[in-house]
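Yeah, one chain of the complex is gone here, protein chain that is, but the others are all in their spots.
Naming follows writing order (A and B), and every chain is counted from residue 1.
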Amino acid sequence: MKKLLSIALVAMMALSALAGCAAPVATDTSASDASAADAAQPAASGETIKVGILGPHTGDYAVYGLAVKNGAQLYIDQVNAAGGINGKQIETIVYDNKGDSTEAITAFTRMVDEGITALIGDVLSGNTIAVVGEANPINMPMITASATAVGATYNADTDTVYTNVFRSCFIDPFQGEKMAQYAAEKLGAKTAAVLTMTGDDYSVGLADAFKAKCAEVGINVVADEGYSKGDVDFKAQLTNILATAPDVIFCPNYYQDDGMIVTQARELGLTSTFLGGDGWAGVSAYASAADLEGSYFCSAYAPGSTDAVKKFEADYTAAYGADTLNMFAATAYDAAQILVAALTKAEASGAATGSDEYKQAVIDAIKTEGPSVVGITSETGYTFDEHNNPIKSAVIMTLTDGVETFKEMY
Amino acid sequence: MSVFSTILRQIVNGLQSGSIYALVALGYSMVYGIITLLNFAHGDIIMVGAYIAWLSMAKFSMHPAFAILAAILGCTLLGMLIEKAAYKPLRGSPRISLLITAIGVSFLLENLSQMVFGAKAQVIPTFFEIPSIYLGSIELSGTALITLLAAAVSMVLLTFLVQKTKMGKAMRAVAEDTDAAQLMGININHTISFTFAIGSALAGIGAILYCSAYPQATPTMGSMLGLKAFVAAVLGGIGSIPGAMIGGFAIGLAESLVSAIGLSVWRDGVVFAILIIVLLVKPTGILGRPMREKV
Partner (left out) sequence: MKQTYKKIPMPVRYVINTLLFVAFLIVGLSLIQSGVITKYYTKVLMLIGINIILTVSLNIATGYLGQLPLGHAGFMAVGAYTAAIFMTRSGLDASVSFPIGLVLGALMAGLVGVLIGIPALRLKGDYLAIITLGFGEIIRVVLLNIDSVLGFKLTYGAASLKGIPKETNFLNTFLCVGIACLLIHTMMKSRHGRAILSVRENEIAAESCGINLTYYKVLGFAASAVFAGLAGALYAGYLGILNPSSFGFMKSIEILVMVVLGGMGSMVGSVLSATVLTAVPELLRAFSEYRMILYSLLLITVMIFKPSGLMGQYDFSLSRMLEHVFNQKPAREKTNHKAGEKNG
């Protein structure tokens, strides 16, 4: 009887699990629409060009992974609708790595087995570096739209550039430096505090660059505090910061934490200006308008700033909704633009699709064609420096009345 | 900013998080006391409570008072359901099986809510605006004081319940010797169920206090909170109500102390180090009773 009852209850739990699956949850659609996209395209023409899209579509970082997937897919669908490249349709192979490096490697290897000629991804820096370890030996062209760690394209220990890897976002140190400069020049800051998530590559990367630049531009870093992933109580650290009363507080973390930090700081009576990196995008939902007022953060993408951006936003929302419409959707759209331009050039070279010469042609073409691509996040095109990082200016965003608004290019 | 006021603030910070730990630790302690099960899912009940509060306020726009009631009620029912479905069939099996089941339940709750609500943090609206209180020049947050007060009241009520009522007596009897209690006419199933209900209701209150201090709900918010509360329960002496309080406040204060001296990244490490030291030096905790080994 006991067992019968528990069978019933476990079955209930299982059913509720299934009910959960059926519920229209935005992040749950990856698998189904990925396969739908896969199935739909090859039928259009005999030969296809296969492009991999890899990232976390489930789990903690799904917001970024889905943005990249949708952004890239959006442009590729537009190209396919217009007839594809050289009469061939682009077929995307989409896999979820759940933000895990082990899964990223197996998923990437599977894509290679299935015959991809280029990859858009990976999304998180750590995963991307793991994938580069596999992709570099086989010279697979790769454009990441969101891996901001320096190590994704350049190995500082051996001073070698991974020639097959490019990115359409900017790198961690760039943002940290920009914000330090901005604080000194535009905000006239003399003292600064830093509060970083120490378990995180991105956060630490930005903070280190910020501190280094502060020393250069004459800002005194009076407090340097850290916290661990998953922490929700920042009052102890903020109380320490409060004691030093800095002009600005640099919080290069993700928006959920930043929202909580700002709220708790104001609760303690801290009035300093908050600065952040691109991880702040979306922060407005996580703290009150009054608390956030006058904070600045660095971004790659200014929503609604130009007609091209507005068109992209409308198309994206129509296809995927506005839930994941963030900066990485825009950089992924640009990454897809660069890749398609390069693929077009490589197709013209006459090399067999997917061969070694073809891949090399794509890599060469990314460099030569990049500057003429008019991107959503870089109207001046994509010129790559010696480490394959794009040269583009930062967007400074500010919070006014609880809305993230474009302040200026810097 | 004087050094004194910084220290005072840090103490208030520590007491606020400490009182939440204490409430959660009580739930652990009661369940452990009665069926010697380390209920891993206890922290996740808090997570569910937070989501209930979020659903009722943000989605169904209910009055905060009803949201609080819904969260506490939801937690209570969930706790009883878990006991009936997962733990009851295992009564009498080896402890290791119970523990593994508890881990399973904890993971199930976390992953289900990740699937249903997504991994993104949900913002919980403010329950009530509570003005800050000024102590001389020092501003003390109202939320912190309410949290302290609510925790203290819950504990007094709980002590009364366990010491003075008939049900409390039954709970103590079952904890002492299950078989003897049964022979004396105590309904074991009801008593255990009731204990889970009370423990989970405390988790519900903990969830409300947690959400008013840190207004975000994420699927994994309960796991670390639960573990730290367990450390608090062990530190104070598992099975003891005042012990759980002392342990909770001690962990909260230790955490804010570690952060105050600039070692915040080692905070989790310090909590677990405290656990290890306590277990090695005095495994029964500050107020715990020595355990007898049965042959």
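FYI, a contact is a pair of C-beta atoms (placed from the backbone, for glycine too) under 8 Å apart; a residue touches a chain by one contact, two chains touch by 3 or more.
Just so you know, these numbers come straight off a predicted model, no measurement behind them.
The undisplayed chain touches these shown chains across the complete complex, A, B.
Contact with the chain not shown here comes from a single listed residue; of B:234, B:260 or B:287, that residue is B:234. Within the full complex, the residue among A:78, A:101, A:139 or A:344 touching the omitted chain is A:101.
Of the candidate positions A:51, A:90 or A:130, contact with the unshown chain belongs to A:130.
Contact residues of subunit A toward the unshown chain are 3, 6, 10, 13-14, 17, 21, 28, 30-32, 35, 58, 95-96, 98, 100-102, 105-107, 109-110, 112-113, 126, 129-130, 133, 149, 151, 155, 157-158, 198-201, 203-205, 228-229.
Against the chain not shown here, subunit B presents residues 32, 36-38, 86, 89-90, 93-101, 103-108, 110-112, 115, 223, 227, 230-231, 234, 265-266, 268-269, 272-273, 275-276, 279-280, 283, 293, 295.
Definition applied: only the chains that are shown with their structure count from here on.
Separation between the centroids of subunit A and subunit B, computed from CA atoms only, is 37 Å.
Those residues of subunit B that touch subunit A in the complex are listed here as 1, 3, 6, 9-10, 13-14, 16-17, 81, 84-86, 88-89, 108, 112, 114-121, 123, 132, 139, 141, 143, 213-216, 218, 220-221, 224, 255-256, 258-260, 262, 264-265, 267-268. Taken together, the subunit A residues at the contact with subunit B in this complex read 2-3, 5-6, 9-10, 12-13, 16-17, 20-21, 23, 25-28, 58-63, 198-199, 225-228, 230-233, 235-237, 239-240, 242-243, 245, 256, 259-260, 263, 267-269, 285-286.
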